[in-house]
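The complex appears here minus one protein chain, its other protein chains still in place.
When the chains are written out, they are named A and B in that same order, and each has its own residue count from 1.
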Amino acid sequence: MLHLILFLVFAAICIAGAVNLLIQRHPISSALSLVVVMASLAAEYLLLGAEFVAAVQVIVYAGAVMVLFVFVIMLLNAGEEDRIGGSQVALVVGVPGILACGLLTAWVLLKQTGDLKIGALLGDPKTIGSLLFHDFLLPFEVTSVLILIAIMGAVVLANRPETINSGKKED
Amino acid sequence: MVPLSYYLILSGILFSCGVLGFLIKRNIITIFMSIELMLNGVNLSFVAFAAHWQHLSGQIFVFFVMVVAAAEAAVGLAIIIAVYRTRETLNVDQVNLLKL
Partner (left out) sequence: MTENLNLWLIPILPLVGAAINGLFGRRFSRQIVSAVAVFFSGAAFALVLRVWSQFSSLTLPHYEFLAHWIRYGGFMVNFEFYLDQLTMLMLLVVTGVGLLIHIYSIGYMWDDPSFPRFFSYLNLFMFFMLTLVLAGNYLQMFIGWEGVGLASYLLIGFWFTKDSAASAGKKAFIVNRIGDFGFLIALFLMIKHFGSLNFSELFDKVGPMPVETVGVGLLTSIGLLLMVGACGKSAQIPLYVWLPDAMEGPTPVSALIHAATMVTAGVYMVSRSHVIFDHAPTALTVVAIIGTLTALFAATIGIAQTDIKKVLAYSTVSQLGYMFMACGVAAYSAGIFHLMTHAFFKGLLFLGAGSVIHAVGGNQDMRYMGGLRRYIPITFWTMTIATLAIAGIFPFAGFFSKDEILWRAFQVNKVYWAIGLFSAFLTAFYMSRLWFMTFLGDFKGAELPAGDHGHGHSGHDEHGHSEPHESPLVMTGPLMILALLSAVGGFIPVEHFLEPVFGHGELAAAGETASAGLETTLKFVSVGVAGVGIFLAWLLYYKRRDLPQKIADGLGSFYQTVAHKYYIDEIYAALFVKPLVEGSTDILWHGVDQGVIDAAVNDSAVGARHASDAARHMQSGNLRSYAGWVAAGGAVVIAYMIWMGVAR
């Protein structure tokens, strides 16, 4: 019973945050809504017993990725969105398509049977760790290379282009 | 006792919100955040199924998804900065050099 209530509470917060992200005009508000969504998702993970994943969600996702987002918004001084005409295709085709798909999916999913207990599958760090470094060693290493590439790429892409004449950075 | 389908519906709603934001929003950064929202929805689905089938690889996969999402966010934001430098705008409708 408690499980269900907790689930519903956090689910509501999730959805509220997601909808707020859509509604808000200023990107910073959207970013903060997204942080709320991530936090409540971490709570959902805990309900399912995935401790490690929940912790990583908060530390990495909410704590690093979203901070990066907020920094970039502040750096670029992004303002409120202007209201100008956009893509017709996106509105006409994409939105109804996704809505229809979503309803269809929901209808199908409700036919699924199977209940989940609270703390259904315990994902403690020890178990996760042994899996990660034994069965999933290769993907682990590959993703570390991926991060390396991403770092280099980000540095290169965001670097201010230097002028040929001066060789010094323009300020 | 929460049925599996509730988790999946929640995941679906999050994903759909992400797609909607991706389609509707005009600010590049907001679009990016919608992508992150989509990824989160999928993560929830993975964890729910991991619990359902009692197989930990679902959670491992979530781990990897997060890593990739982080890398993607870093590179993507770098690109956005580069685009902002040249186009002076964050409005995606004005970044239309691909037009035929």
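Simple rule for what comes next: a contact is a pair of C-beta atoms (placed from the backbone, for glycine too) under 8 Å apart; a residue touches a chain by one contact, two chains touch by 3 or more.
Small disclaimer: the values here were computed from a predicted structure and weren't measured.
Undergrad: Which listed residue, B:Val2, B:Val19, B:Met33 or B:Val47, touches the chain dropped from view?
TA: Answer from the full complex: B:Val19 touches the omitted chain.
Undergrad: Just name the one of A:Ser29, A:Thr105 or A:Thr127 that touches the chain not displayed here.
TA: A:Thr105
Undergrad: Tell me which stretches of subunit B touch the chain missing from the display.
TA: 19, 22-23, 26, 31, 92-93, 95-100
Undergrad: State which residues belonging to subunit A touch the missing partner chain.
TA: Residues 86-94, 97-98, 100-101, 104-105, 108 of subunit A touch the chain that is not shown.
We adopt the following convention: only the chains that are shown with their structure count from here on.
Undergrad: Can you name the residues of subunit B that touch subunit A in the complex?
TA: 1-10, 12-21, 23-27, 29-30, 32-34, 36-37, 40, 43-44, 47-48, 50-52, 54, 56-57, 59-60, 62-64, 66-75, 77-82, 84-85, 90-91, 93
Undergrad: Touching subunit B in the complex: which residues of subunit A?
TA: Touching subunit B: residues 3-4, 7, 11, 14-15, 18-19, 21-22, 27, 30-31, 34, 37-38, 41, 44-45, 47-50, 52-53, 56-57, 60-61, 64-65, 68-69, 72-73, 75-76, 78, 81-82, 84, 86-87, 90-91, 94-95, 98-99, 101-102, 105-106, 109-118, 120-121, 123, 127-128, 131-132, 135-136, 139, 143, 146-147, 149-151, 153-158, 160-161 of subunit A.
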